[in-house]
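Omission of a single protein chain aside, the complex is shown with its protein chains in their original locations.
The letters A, B and C name the chains in turn, as written, and every chain counts its residues from 1.
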Amino acid sequence: MLVLNLVEAVTSALDVAMEKDKNVVVFGEDVGVEGGVFRATKGLQEKYGDQRVFDSILAESSIIGSGIGMAINGLKPVVEMQFSGFMFPGYNQIVTHAARMRNRSRGLYTVPMVIRMPYGGGVRALEHHSESLEVLFAHTAGLKVVVPSTPYDAKGLLLAAIADPDPVIFMEPKRIYRAFKQEVPEEYYTIPIGKAKVLKQGKDLSVVAWGAMIRETQKAIEILEKDGYSIELIDLRTISPFDKETIIQSVQKTGRFAVVHEAATSFGPGAELITSVNEGAFLYLEAPPKRIASVDTIVPLPKGEHHYVPDVDYIVSELKTVLEF
Amino acid sequence: MLVLNLVEAVTSALDVAMEKDKNVVVFGEDVGVEGGVFRATKGLQEKYGDQRVFDSILAESSIIGSGIGMAINGLKPVVEMQFSGFMFPGYNQIVTHAARMRNRSRGLYTVPMVIRMPYGGGVRALEHHSESLEVLFAHTAGLKVVVPSTPYDAKGLLLAAIADPDPVIFMEPKRIYRAFKQEVPEEYYTIPIGKAKVLKQGKDLSVVAWGAMIRETQKAIEILEKDGYSIELIDLRTISPFDKETIIQSVQKTGRFAVVHEAATSFGPGAELITSVNEGAFLYLEAPPKRIASVDTIVPLPKGEHHYVPDVDYIVSELKTVLEF
Amino acid sequence: MFLENFDPLKDEMIQIMDKEGNIVKPEWMPEVSDEELLQMYKTMRFSRIIDEKTLQYQRQGRMLTYAPNLGQEATQVGSAAALKQTDWVAPSFRELGAWLYKGAPLENIFLYWFGNEMGMKMPEEVRVLPISVPIASQMQHATGLAYAARYRGLDEVAMAYVGDGGTSQGDFHEALNFAAVQSLPNVFIVQNNQFAISTRRKIQTKSQTIAQKALAYGIPGIQVDGNDIFAMYAVTKEAVDRARRGDGPTLIEAYTYRMGAHTTSDDPTVYRADSEVEEWVDKDPIDRFRKYLMGKGLWDEEKEAAYSEERGLFVKETFETVEKSGLTPLEDTYNYVFAEKTPILEAQYQAKKAYYAKEGK
Partner (left out) sequence: MFLENFDPLKDEMIQIMDKEGNIVKPEWMPEVSDEELLQMYKTMRFSRIIDEKTLQYQRQGRMLTYAPNLGQEATQVGSAAALKQTDWVAPSFRELGAWLYKGAPLENIFLYWFGNEMGMKMPEEVRVLPISVPIASQMQHATGLAYAARYRGLDEVAMAYVGDGGTSQGDFHEALNFAAVQSLPNVFIVQNNQFAISTRRKIQTKSQTIAQKALAYGIPGIQVDGNDIFAMYAVTKEAVDRARRGDGPTLIEAYTYRMGAHTTSDDPTVYRADSEVEEWVDKDPIDRFRKYLMGKGLWDEEKEAAYSEERGLFVKETFETVEKSGLTPLEDTYNYVFAEKTPILEAQYQAKKAYYAKEGK
């Protein structure tokens, strides 16, 4: 067993994947010589050479677009967007090609590619360094969207993403890149994409969260459980296709539902989950489902960021309204 | 009064706006000499000259990005994306700049720009010519998203969009560009952004739709009302910021809710409306709210398109399940 | 031969055969077997027949929107003929000649324009990526194909096509730059047909030639008479060989003309005079090539008539088969979103199937 933080677990996954399959290549801005601005690809160029791990030109559309071509021609590119807020120049390639090549060619050409991107706020960063853009991918047919919340999950999910025959958007909660360490197997293992994980059973309320919000939600739940509530916490792990069944079953049991996310509220991921709960467990609902999310402003710069993302206190306060309804 | 179809109403709005304010400029691919592939800018270059109406280079990021600069420096650009599926190369400029310039500069620089784009399916078009991308704009802070469903609305809403001090995404349902004509005032008038329109009062069910789906939904409602149901139909007209109040009031009256849209189901606009209904009228709901939407596949080419978008029969069948619940 | 000596800033253009079919630069004449010559000519002629008949079907309301490539046959066939079967093509959408030369079955091509994705499921050995509608985006894929080929030690060159309009997109710039930096086995063909829908070439860029854009990336750029099959073939062949040797990418500007409408939805009379088109009819790439072949005794009126009739019939029969192909089955629209349907897709599929069953659809 290794003891790794989340970003080290990402590195470990890449290492194991490259060891296992020589067609796995890694590239992106500064991922080669430097090992990435977060050091997620640290040591890989030294180990695997500069044909397998290389610094791209500073152009996200080139990174994704050339990745698509490589994937079609037998490679397994794992590319890095330096921050999720910088994927926009590459979004055209993601939506109009990566997501569609299989369908467009009726299975002749496929794009088994992983697009990694650190996402989310809470690190006092510059503009465009803090967005949570799940919806832009999850609303697009042909993409899978995965978000780990622990080092163990990060490695297993990333390896599953690399093994996946279709493009996977792998969103890494950079706020918890180095927040804590965990035992992580040294060897290859995968965690299935599309399966949520019930982190904690409960009777009174089902809460879904993912990424960095898991920790905040856990803390909130601890506080609430001191008041005698029993709360079920589900780590969604895959945003698309998400594990409807696990959520519905949970809500059918608890009768109450809340979702906590960093993305903006309106037209956000929470809306989808609440709608799915309506579709699958409406008659079980004893209270209106709740979304606890960032507000609909532009992500503020550091001095205002606390107004934006839900924090533990706020989650507690909002969950209470569901519990007390 | 003029009698115009929807695309002619767009032209009329542009004409009136340019007449009224010499700082209104119009550009985009083929909008000058040719008057646009849908002829929405027909005759404008002849009338206003090639500095005010011009053919851009074939580059959406340039169209939007230069429009941002023009807006900052005193102009009112009304730019055209040839089809909404081709806005992706310009999406970076929309999200990272147009939507944010006011906030970033705390009001010093603003982007009063309108980005027009024909959208939606049902015209037997090539790939990327049929998407409904409301959510990609509505989930982004700093953008307004407007969709007309009639010639009269098209002119009034477009003039309101041009008058708006902030960027507006103006999505034109091309499927009904020439579907029907309507009396449209020759002169300047506006229809407020952010206000839905109750097209028809009803008691048993509230249905929200917009754009080309209005006509399909109207037909479905006609069929259902023959069976004695009374259905309220709301034309949302603005997707963001949408008129929550009108919807909530309607659902509080009818107790049932459905939304019909062309966009894909998952993480789609319907999810937001259903969630808002949950937040604002949960206790009034007598049946699970329903979304009637395109499926989560890639938009099929013409020979499969009927499998994708809801048609009248399907809307009838789905609305029935809500009414009969 | 061409690439090293050509200065794209001089606004010269490589021509080997003039519009009368005379070889004006015998020293540049590529070595092509008679068989290959005929293969090229026939493909160009076939392409023209397909275009003409399809436009006819479209006017009859039997075809959906179609983008003809009338006038650009030499550009496409001349360049594609320089490739090996195992080489790749990343096309835009106006490359019928290249598709045919690479072996794409007409049935597939028709099926695609007829609105059925199955059309783009080509036989594997064709090695042409599906039609790419978002302008210039396909150029990036060509760089990836080339990177993968080199990495895997495969002897494959990747050619991308783009239009004069497409040179304005950021993707054009990025693809050329990346290919140059990595010295990839790529060839980029700009089909400069003078128009992007209604927008003239001079609106797209102020550079004297498109070829000179290569200088921005430190790679060779060359302007070629795109209506001259020999010039197109010879120059592309040199570029392909160069790429194959590992010497990196080349930008080729094929100077040609879109003789037809942009697509069948377009009315070019709005933005150009017939007289302009006629000037180019005079430079027709097929007529020119035919004159040459006839002069060499490789072709004659009789052969022309027989071939045209045979191909015409084949086009007609193929179209009629496709015409009968009907609608896309429901499951096809769900089966290729992912390798396996996700539970959400499966549920939507089942719901739709049940609905169809209920309604007898």
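In the analysis below, a contact is a pair of C-beta atoms (placed from the backbone, for glycine too) under 8 Å apart; a residue touches a chain by one contact, two chains touch by 3 or more.
Keep in mind it's a predicted model, so treat the numbers as computed, not measured.
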Chains in view touching the one left out: A, B, C
Contact residue for the chain not shown (choose from A:49, A:165, A:185 or A:304): A:304
Chain not shown: contacting residue from C:172, C:292 or C:319: C:172
Contact set of subunit B toward the excluded chain (per top definition): 23, 25, 51-52, 56-57, 59, 61-62, 64-75, 77, 89, 92-93, 96-97, 101-110, 141-142, 144, 165-166, 194, 241-242, 244-245
For subunit A, the residues touching the chain missing from this view: 29-30, 33-35, 37, 55, 57-59, 61-62, 85-86, 88-89, 124-129, 265-266, 295-298, 300-308, 313-314, 317
Where the unshown chain meets subunit C, residue by residue: 9, 168-174, 177, 180-181, 183, 203-208, 212-213, 215-219
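Going forward, only the chains that are shown with their structure count from here on.
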Centre distance in Å when subunit A and subunit B are each reduced to the mean of their C-alpha atoms: 30
Geometric centre distance via CA averages, subunit C-subunit A, whole Å: 40
Separation of mean Cα positions, subunit C and subunit B [Å, integer]: 36
In subunit B, residues with contacts to at least two other chains: 61, 85, 88-89, 127-128, 266, 296-298
Contacts with 2+ other chains: residues of subunit C: 117, 133-134, 170-171, 332, 336-337, 344-345
